[in-house]
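All protein chains but one are shown at their positions in the complex.
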Amino acid sequence: MIMDFIDGPFWYFSLIVFFSGIIWNMGSIVFALSKVDLSVSRGSAVSGAIKTIFTRFAADKGMAPHIRLQIIAGYMFHLGLFALLFFAAPHILFLEEHFLGFGWTPMPHWAFIIASEFAFLGLLILWLHRILNPVSRLISTADDHIASILTFVVMLTGCLALLESFTALRLLHRFSVELFLIYFPFSRLMHAFTFIPSRAFTGAWFGRRGISS
Amino acid sequence: MARMKFYCDAERCIECNACVTACKNENEVPWGVNRRRVVTINDGVPGERSLSVACMHCSDAPCATVCPVDCFYTTDDGVVLHDKDICIGCGYCFYACPFGAPQFPDDGAFASRGKMDKCTFCAGGPEEDNSADEYQKYGSNRLSEGKLPLCAEMCSTKALLAGDANVVSDIYRERVIKRGASVLNKGVSYQNASLRASAVLKDK
Amino acid sequence: MSKCTWIFFRQVYFFISLLIFLCLLLAVDATASEPATSKVNSPGSELWMNVRKNMATGKVTSQVKSVDSNVLINSYAQRWTQFRMTQLINYGLIVLLAVFSIIFLFYVIRGRVKLSGGLSGHMVHRFTDYERVLHWVLAIVFLFLATTGLILLFGRPIFIPLLGHEIFSVFASASKEGHNLFGPIFLVSLILMLFSFVRRNIYARGDLTWLLRGGGIIGKSHVTGGFFNMGEKTWYWIVILIGLAISASGLILVSPNLGQSRIIMELSHVIHSIGAIILIAVSMGHMYLGTKGTEGTLESMKTGYVDIKWAEEHHDRWAKECHDNNRLISAEDYAKLQGKIIQNAKVSNAMEENK
Partner (left out) sequence: MSDRLERGLNTLRAQIDTKVKSYFSSCVHCGICAEACLFYTETQDPRYTPIYKTQPLHKVWQEEYTFWGKIGKKLGLTKSFTEADLANWEELVYDGCSMCGRCSMVCPVGIDVAYIIRKVKEGLAAADYSPEGLVGAAQRAVEIGSPMGIRLKALKAQIKHVEADTGLKIPMDVEGADYMALLSSMEIINFPEYIEALARIFKQAGVSWTLCSEAFEATNSGLQIGNSKIAKLLLERVVAGAEKLKVKNVISPECGHAYAAIRWDGPNWLGKPYNFKVVHILELLDELKKSGHLKTSGKETARLTFHDPCQIVRRGGVEAQPRHLLESVAENFVEMTDHGRMNWCCGGGGGVSANERADELKLKAFNRKKAQLDELNVETIVTACANCRLVMEEGLEENEMDIPIIGLSELLVEYLVEDK
């Protein structure tokens, strides 16, 4: 009964919420572009935008020593999660069967384990830093904590179901993923998509002024 | 009820490994697992012996004692089986068994540790007898069809005996009595008897 | 009186932990006695006896190649089974319950240890962000590992009657997977911990006085302590050494297909479980002392700052250093640094006037 609900209607509901939420959010940003800048430009806004989307992956040299923990933990978490999401064998199989119709080479089991170790350690450090550092503690909201914990739970249930033999554990993972998908468009998690227009806007602004940002 | 036992007669085993092959084939044993193996002692030395070992289906099985999820059970036939739906693949049975009967499937570094696998005395598992599910998880269930494990049935020298403990011990007792001559000869067996014979010939 | 009892308790606690450790070592030793051997000479008895001891004189081979496939009988398996089922489960439970009840009893009798002079409000910086993050990563991972490990150890007699085989096995499987997954994270954070705290935890001359004076039981003066006192340093080394032993043995257990023999895995399990029981037992004391037990201690791991009075009472030499280097900050500045003062003073004054 619960199983049918989680695998069926709730799954589709969460997908609808997730995708429509993202399309709505991104649409309201992309299709409502601000008016044209009338000042005479010194450089190209477009190339600035494209450049900044990529340059912000690296921290400024002078800044790096002060934010080393965030950089390292942030990369550990994001890269680990990315690997888990797109290169874990069960995920590829799932995508192939339900969405894409084609698959790609999954990473070996040991790589999966290492990726998840990275992701867990990274997320744990980031979340603890959020609580323990006065700056991030002051600016963090309930949303930030819910998003962190939800992501952690999704990863945890996924890894607990690693043996792939207990339906209950698989369902738990599926259910937490569904909650995650539903929560996603209404929260801080949207940064996974909105970081692109944000960087592009800033990059364009600086690009017109001939500054690399 | 009967108590099922294996007995391997070291005086007869010729290390042909037919039992190993038969078991693998009959039960479609997972990669990396050998439910049965033949061990040779003093290989290439006078007094060499070979024995085919698998799960001994102990009366008081240590694997069942240590299992943290209590997934082992003994059937009415005295066969020790485990429920793969409950098994979590922790490997404690593997540590507890002196004979190395329960094993991890899959080979290679950091491999996924699936459920444990072990000899079932060709008696399947807790699923419905001879169902597809049972075959997939545990291999064939010959016992329910009135047949003995294939390893024993395949043994060309009849070294490996399987079946009701009383019958097996009767057969073995008979064999020992028949080997009497050699046993009386300072308690050595066929092989040593022949060596002794050659020594006698040498003396002459 | 309060001070003395307190320190006395700390001593008792420390020695009890040591005693437990020794007892467990003896217990393991006791199980190691040889099984009785048959004196009757039967046909081929010598050969089979050697087989049983896994000491066959000639070559032992098997056509089947896998872990220990050429070991006919591993007699240590029986000893391991005995260790786990009789020593580990029974004594482990007793040790954990005993330590827990001692702490609980102490709390009931003595209550919270308050600072004799109360809090001053003046704070000194003690731990950096990185050190605190590291501590809590280690703490969270440790708690997770301890919980899942204890579920696997004691779950069968406790939970199966309650939940049944099917449901418990789901929990146990999740525990096992989680335990295996978080183990390496424990090791990583332990190594980071080793590096960032080791300098302050090397025993120094003052610690000898601490020990000679029995941590302050004899005489009424303060127990001297630097940045860390002798007890804390000992806890640190317990964590590092036992933690490393647990991690190393855990790595051997977590990858059974690397080719290590069963005896190595069984011994690893013995080290792993004894180490874990000791660490869990001692950590209960640490957790109690760090939170409910002493006033002002948790602050250091929450905000990184401690009250100077706390420092003077527990780490007098370090407190003096802070005084000398002028590292004290006022309560107001402390609140500012913690982002606790959101309203600025001028604004609130103006608002008052408006009312």
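Per-chain residue numbering starts at 1, and chain names A, B and C are given in the order in which the chains are listed.
Going forward, a contact is a pair of C-beta atoms (placed from the backbone, for glycine too) under 8 Å apart; a residue touches a chain by one contact, two chains touch by 3 or more.
Note that the structure is predicted; figures quoted are calculated from it, not measured.
Enquirer: The chain left out here touches which displayed chains?
Expert: Spelled out, the missing chain touches these shown chains: A, C.
Enquirer: Of the residues listed, A:S14, A:T52, A:S116 or A:T157, which one is in contact with the missing chain?
Expert: Result: among the candidates, A:T52 touches the missing chain.
Enquirer: Touch as defined at the start, partner being the missing chain; which of A:I2, A:I16, A:V46 or A:I67 qualifies?
Expert: Going through A:I2, A:I16, A:V46 or A:I67 one by one, A:I67 is the residue touching the chain not shown.
Enquirer: Over the whole complex, note the residues of chain A touching the chain we left out.
Expert: With respect to the unshown chain, the touching residues of chain A are 25, 28-29, 32-34, 37-40, 42-43, 52-53, 56, 59-60, 62-63, 66-67, 70, 74, 130, 133-141, 143-144, 186-188, 190-191, 194-195, 197-203, 205-206, 209-213.
Enquirer: Of the residues in chain C, which ones touch the absent chain?
Expert: Contacting residues on chain C, toward the hidden partner: 336-339, 341-344, 346-348, 350-351.
As a convention for this text, only the chains that are shown with their structure count from here on.
Enquirer: In terms of C-beta pairs in contact, which of B-C and A-B ranks higher?
Expert: So, comparing the two chain pairs, more contacts are at B-C.
Enquirer: Go ahead and note the Å separation of the Cα centroids belonging to chain A and chain C.
Expert: Centre separation, chain A to chain C: 35 Å.
Enquirer: Once you find the CA centre of chain A and the CA centre of chain B, what distance in Å lies between them?
Expert: Between these chains, centre-to-centre, one finds 53 Å.
Enquirer: Please list all residues of chain A that touch 2 or more other chains.
Expert: 113, 162-163, 165
Enquirer: For chain B, what residues touch not just one other chain but two or more?
Expert: Residues 85, 88-89, 109-111, 113 of chain B each touch two or more of the other chains.
Enquirer: Can you list the chain B residues touching chain C in their complex?
Expert: Going by the criterion above, the answer is residues 15, 17, 20, 32-34, 37-45, 47-49, 51, 53, 62, 65-71, 83, 85-92, 94-100, 103-104, 106-111, 113, 183, 187-189.
Enquirer: Residues of chain B touching chain A in their complex?
Expert: 84-85, 88-89, 109-115
Enquirer: In the complex formed with chain B, which residues of chain A make contact?
Expert: Contacts found on chain A: 109-110, 113, 162-163, 165.
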